[in-house]
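A protein chain is absent from this complex, but the other protein chains hold their places.
Note that the chains take the letters A and B in the order they are written out, and that residue 1 is the start of every chain.
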Amino acid sequence: MLLPLIQLLVFPGLLFLAVIGLAGEFADRKLYARFQNRMGPPWFQPLADLIKLMAKEEVVPTEADRLLFTGAPAFALTSVVAAFLYIPVWGPGALLSFNGDAVVVLYLLTLPTFTYFLGGWFSRSVYAMLGALRSLTQLFAYEVPLFLTVLGPCLLAGTWSLSELTRFFGAHPWALLANAVGFAMALISLMGKLEKVPFDIPEAETEIVAGSFTEYGGRFLAFFRLSFDIEMIVGASLLAAVFLPFGLQFGPVAGFALYLVKIFFIIAVIAFIRSAVARVRIDQMISLCWKVFAPVAFLQVLVNLILKGVLFS
Amino acid sequence: MPDQDSVKIPVGPQHPSLKEPESFLITLRGEKITSASVRMGYNHRGVEKGAEGRTYTQDIYLVERICGICSHAHATCFIQAVEEVAGLEVPRRAVYIRTLMAELERVHSHLLWLGVAGHEIGFDTLLMYSWRDREVVMDLLAEISGNRVNYSMNTLGGVRRDLSRGQLQKILKDVDVLEERTQTYIRLAQEEITLIRRLSDVGVVTHEDAVRLAIVGPTARASGVKRDTRKDDPYLAYGELDFDVVWNEHCDVYGRTLVRVGELMESYKLIRQIVKAMPDGPITVKAPRKVPAGEAISRYEAPRGEDVHYVRGNGTEKPERVKVRAPTLANLQAVSHMLQDGYLADMPIVIAAIDPCFSCTDRSVTLNRLDTGGRDTSDWSALRKLGIEFYRGLGVDFAGLNRQLSNSMRRT
Partner (left out) sequence: MQEETIQQSLAGRFPALAGQIRLQRSRRVWVEVPLELFHPVLDLCADSLDVNILLTITGLDEGEAFGVIYHMAGPGGIIVNLKIRLPKDGASIRSLTPRFPSAEAYERELKDLLGIEVTGLPEGPRYPLPDKWPDGQYPLRKDWKPDAAGSEEGGTHA
């Protein structure tokens, strides 16, 4: 009874994810700043921000739906932590696994976006609602390419379990190259999910103040921000597990170190793209995702199918 | 008569995209703006009335503070009008120094605008880079005049400070650095796809509308209106200098971006000419305290467009009337027109594209509580009530916003 609890709350659960999440936020912000010829924050900045937010007053707007408004942040946090439990990290097996957990992880990762929508919509403030609507609209744009790109390797490996997937690629590491394009597509879609420039439309400060989070403050905002950070780690972990599952046979310590390297590589790429482009408009994003990303991801799936038929039948 | 499918929301007077307060009331259908109205006047401070109660020299400092970024524009435009009324001939060296300050100010303003535009479209990297480069020109201006903005170079009859040979050499070196960096921005504007897509076909003003609405500055020049006061009604040293008017026919925010980066390059050209041709001689002539009766109207191409000052003297040391028409006032009326049928997402960049300086625009009278004899303090709840009532009167309904927004979205 005690062990699962520790695993859930401490390692590799909430506490571990929170620490890595904050470290990830620091890496992202520091790199972003350096790309912009700025100094950037010190290493403890995300932690300091979190502590500060916890100490601030929360205001619940009178018009807001109290239950959903206050529940949304907690819901976001729990769904990202739950998703992490199925992702293999430093070895070929995840904490929990079963055939189909790839789909479950993807599903759990859509939940945070829904909570952002709910939180914003039920804030009943103009800017929050506009942001909430944009979050949802954006979801329909990037989710399809993301699903398709993860689908590809699953088909190749012939399994729906992430743990089985990593074992398969551990045995056939060169097969990873077939999904290089898929990796790129998945990375970009992940940026959409994480609402980072060029896809930070739902939180466009210059247009709608803070989007869904306009009315949030104090502990609620702290949890939302933490869930964002953890979502980035979980998303990066998913990508690392699906597209970069090499070096997992070196044992837990080396595997963990390699895992950190992979995570931070993905974060670095995200920070780089973030600093190099402007924000796109929602209609431009939708047309980009459906006219370009989805077809490319689809082609990637075909490539995987062909490869499977040719090499592994 | 509220439209079932539309929702009215206020933008401003406080909003992250507005650097100064103005109130826009926009009607949204989904993400599209179906109509927009502008309420100006939040920044007025009584400059025109104030100018009547001060001497001409004091008025230079007053008029200069109409705006931080176009301060030299206002000060020079004003003093030109006064000098015409007083019949003063300003020494050539002073004229060249004024022109130099004018072009340096233009460089500063356009680099600032580039950063602001980048920020408005979520391209913070552009903001950081262009404002880093802007520091070069600001340091230069601080060294020449003692201040980063509000240079106070002018006095009635000339300029107050001279430039040393060393300073002139430094200007040439800094301009080389700036020109190289500006080349990067030009390439960026021509090649960065997200930038181009965000700025193209946004804030469109056709050539006909540009003429009809009498807009000025880079906004007009991007719509094919080749008006530039430096060429049309030459003032300062521009009649003797060689430069081109930058214009194009894009008619959108992208066109305005191109005009401004192009003007940066022209300014560097001008600054080099001015430094090389800087005449020797005195920097000021003796000016009378009392300016004779008479009137004059003076024009100046500020970074934002044409600035117009009218001055009337009455033989005393204080002016009879000072009238200022800042460029943003001429362009602001076109903003409602530009916002129409655009996307909400484009609103910040459309407003930013005219390079608004609301401080320049509203200058008229100070606000005093005249109607109530006693104190008029409001606590938080009273202020909140005031705000809600105000907006309700304008047709913004905060209560049913969920329903309104979802209705308007459904129809898009």
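Everything that follows uses one rule, which is that contacts are C-beta pairs under 8 Å (C-beta built on N, C-alpha and C of every residue); 3 or more make two chains touch, one makes a residue touch a chain.
Owing to the predicted nature of the structure, the values given are computational and were not obtained by experimental measurement.
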{"item": "Partner chains on view for the chain not depicted", "value": "B"}
{"item": "Contact partner of the left-out chain, one of B:G41, B:G68 or B:P282", "value": "B:G41"}
{"item": "Sole contact to the chain not displayed, among B:E179, B:D201 or B:D233", "value": "B:D233"}
{"item": "Residues belonging to chain B that touch the chain removed from view", "value": "37, 39-41, 44, 46, 48-49, 84, 212-214, 229, 232-234, 295-297, 299, 306, 308, 310, 312, 320-321, 323, 325, 329-330, 332-333, 362, 364-371, 373, 375-377"}
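Following the convention adopted for this analysis, only the chains that are shown with their structure count from here on.
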{"item": "Residues of chain B defined as touching chain A within the complex", "value": "7, 9, 15-17, 31, 118-126, 128-129, 132, 192, 194-195, 197-198, 343-348, 398-399, 401-402, 405, 409"}
{"item": "Residues on chain A engaged by chain B in the complex (per definition of touch)", "value": "35-38, 63, 121, 124-126, 129-130, 133, 197-198, 200-201, 204-209, 275-284"}
